[in-house]
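The complex appears here without one of its protein chains, the remainder shown in place.
Chain IDs A and B follow the sequence of writing; residue 1 opens each chain.
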Amino acid sequence: MSISRSIMASLFCFVAASFVGVVSVQAKKPVELRVAVVHASKVASKTDRKISKRMAKSLGAVFGQYKSFRLLSKDVQKLQAGKTVKIPLPVKTDAIIKYNGQEKKKHKLTLSIPKHKVKMKLSAPSKKLFYQAGIRYKKGILVLAFYLK
Amino acid sequence: MTDHENELLNRFLDGELSDADREEFENRMKDSSELVAMRDDFEVIGAMLREHISCESEVADFSGFTAGIDRLIDLQEPAPTAAFESSVTRINEDKTVAGPSNLLARAESWWRRNWTPVMLGAAAAAAVIFFVVKPAEPPTGLQPNDEVAAATGNNGVVVDSISNEGKKTVLVSMPAQQDESTVIWLLDGEEDDQEPVEGEDPI
Partner (left out) sequence: MLVERYQRRAYGIAYGMLRNREDALDAAQDAFVKVFRNIESFKGDSSFYTWFYRIVVNVCIDRCRKQKRMRSVEYDDSYKRRDESAGVAPLVGNTRPMHPGAAFESDELGKVLNEALGKLSENHRTILLLREVEGMSYDDIAESMGCNIGTVMSRLHHARKNLQKTLKPYLEASGSVLSKRAGAGVRKSSYDGS
């Protein structure tokens, strides 16, 4: 085999190895998790301006029987696979979210609410708003809004 | 008996009387044997009904109940939509490869003569792409696989498993349309139907 071909083969192997390295780095790239805790109330009042228009529209569509929405808290976290984050709720409990990594374009999460002994495993795509709702709070319910990117 | 007495009687039986109304009703009962008799009859009728329904529910055979529900759901599954069918057809067509055999032979001969510069160019291009340029954002338009995923409802959040050892009922509401959101409901069982918890407001 000529020297030039050897150099070419080596270069190709280097590129291939770099590609594999980049892919694995991509897999370990942290995901940004955004969580908003919203109070959906049956008492009519102006919807909180701190809630984005997109989320306000979505809340109105999904929780149509509630007359107003108020943002109680917002949290943005960068999570590596295996990391857990606690979201405090105003009903003397936390929502606990564990990020389990990514599989085939979907992020794997475990969402648990220890006070109610509930634990759920979810597969969520990026940039898709989804909710956990129903815990009673002050003439309404708590809505946890999740968004991953 | 007056309408007011009828109302008091029913509210009394159903535990819907305020303290003041209850006192009034008890006073009325002291003076009305008819009211007392009706109260007794209504209580007995209620007890009979509860016992009857309870006995029936205990003896009912639920062994094939859930399977029956699954069968009914399967029977009612909608036929695949035209959009889904056409997207499957398109994917199958994309996968079809055809070409004359002499073209392959020509390609092979060309590769033997020119593989060095091709490899060099490919290596340089790969290095540029992966070390300098960020990966491009996924296209906003649907790709054929996305269309299939959307048609089969797999583009949203999926609940893989639920562990529920508490008294709440967990319901998952999956979106019917692509722009809707999944909602995971945590709902009170009837035993927990009580006033909302007054907790501290973090804001």
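The rule is simple: a contact is a pair of C-beta atoms (placed from the backbone, for glycine too) under 8 Å apart; a residue touches a chain by one contact, two chains touch by 3 or more.
Just so you know, these numbers come straight off a predicted model, no measurement behind them.
Of the listed positions B:Met38, B:Leu120 or B:Val159, the one in contact with the omitted chain in the full complex is B:Met38.
Only one of B:Leu13, B:Val36 or B:Val159 touches the chain withheld from this view, namely B:Leu13.
Residues 40, 42, 62-66, 133-134, 141 are the ones on subunit A that touch the missing chain. By the touch criterion stated above, the residues of subunit B touching the omitted chain are 6-7, 9-17, 19, 22, 38, 40-57, 60, 62, 65-66, 68-69, 72-73, 76, 164, 169, 171-176, 180, 185, 187-190, 193.
As a convention for this text, only the chains that are shown with their structure count from here on.
Subunit A and subunit B, compared by their mean Cα positions, are separated by 19 Å.
Residues 116, 119-120, 122-123, 126-127, 130-131, 135, 155-168, 170, 180-188, 195-203 of subunit B are the ones touching subunit A in the complex.
Contact residues on subunit A toward subunit B in their complex (touch as defined above): 4-5, 8, 11-12, 14-15, 18-19, 22, 26, 37, 58, 61-62, 70-73, 88-92, 106, 108, 111, 113, 116-125, 128-140.
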